[in-house]
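Note that this complex is displayed minus one protein chain, with the remaining chains in position.
On to subunit A.
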Amino acid sequence: MEIKGSILGEKLTEKQRLLDVLNGKDTDRPPVICPGGMMNAAVTEVVEGMKKNHNCDIDAMVEAAIKVHEITGFENYGVPFCMTIESEPFHVEVDLGSKLVEPRITKYNEDILNHLDEIKLEHSKRAITVLEAISRLKNNEIPVIGNITGPMSVVTSVIEPTDYYKMMRKDKVKAMKFLDIVTDYLIRFSMEMIENGADLIAMSDPSATGEILGKKNFEEFMIPMYKKISEAVHEKGVKIIIHICGKSQSILESLNDSGADSLSFDSAVGIRQAKEVLRAPIMGNVSTQLLDQGMKEKVKLCTEIVMKNGTSIVSPACGLAMSTPIENLKAMTDTVKNKG
């Protein structure tokens, strides 16, 4: 079944299939992945039997990544499982949650704005855990995805989001400077992920939606940052996927300049519509609400529609709820694999 697109009947590995798609090559079928980070599949049913918190313990982190692959059928490993790690070097307070509750920021650090010039960023303990997890997960067959949270989402995790959104209008220079500092840290983190064995980088930036920022702000603030990150990743010979949340219709065209090798949207954006505008292959976008609350027959149907509409990589549309049943995730991955 899986010989098309590879040489002399040699089995196409999950890693090769994903990289082929990102390189614009034809494959036997689309890969089905759940990258990690904001969009991770370490749902309650996957992690509930584990002893330690997969958000901070190295063994648990590696174990959770492997379990996601084995139990749900997603064709990748991906770490971490939250979007708070990139904010830790900026001295925010994080509630690590438990293995059943996602970590979240509990206290901002507004004071950082007074020290932008002398800022010195050190990896948090958990960032180092992520790097080590990647090196442990590294292998020849299954792609390992290093996940980063996008610059706008980090900035609005470090300081009060409304303060930052206002700063974008009132003190553009400072707003840009802060965004730039965060972006440089994200580049550094992704470079180290690649050095430790990540096969590709996935970045989610849920706070940078077209609905919140509008096209003009998005082009002025976000595109240069995305470009910078993409270029740095490309210099290492690695590909990058960018995910944007919400109704992104107004910024679709701008994303052609982001440098992403694949773009992913919430189910609010239709695959066909996105394909008309975008050059890069589309990743997506099986509704996460359906995955959480729907019947598995419907999940199967939705997955088939997404494939028919021409998605290049099948994936959930956004972050999965912890309560998403494995049964539904399996229905999704099986549907893709059976279409091969």
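What we mean here is this: contacts are C-beta pairs under 8 Å (C-beta built on N, C-alpha and C of every residue); 3 or more make two chains touch, one makes a residue touch a chain; residues count from 1.
The rule we apply is simple: contacts and distances are computed from a predicted model.
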Choices "Cobalamin-binding protein", "ArsR family transcriptional regulator", "Mannose-1-phosphate guanyltransferase" or "Multiple sugar transport system permease protein" - which one is the UniProt name of the chain not shown: "Cobalamin-binding protein"
Option from A:Met168, A:Leu186 or A:Cys302 whose C-beta touches the chain left out: A:Met168
Residue in contact with the excluded chain [from A:Leu213, A:Ile241 or A:Ala260]: A:Leu213
Residue of A:Ile105, A:Met176 or A:Leu301 touching the missing chain in the full complex: A:Ile105
Touch residues of subunit A, complete complex, unshown partner: 101-102, 104-106, 161-162, 165-166, 168-170, 207, 211-214, 217, 250, 289, 292-293, 321-323
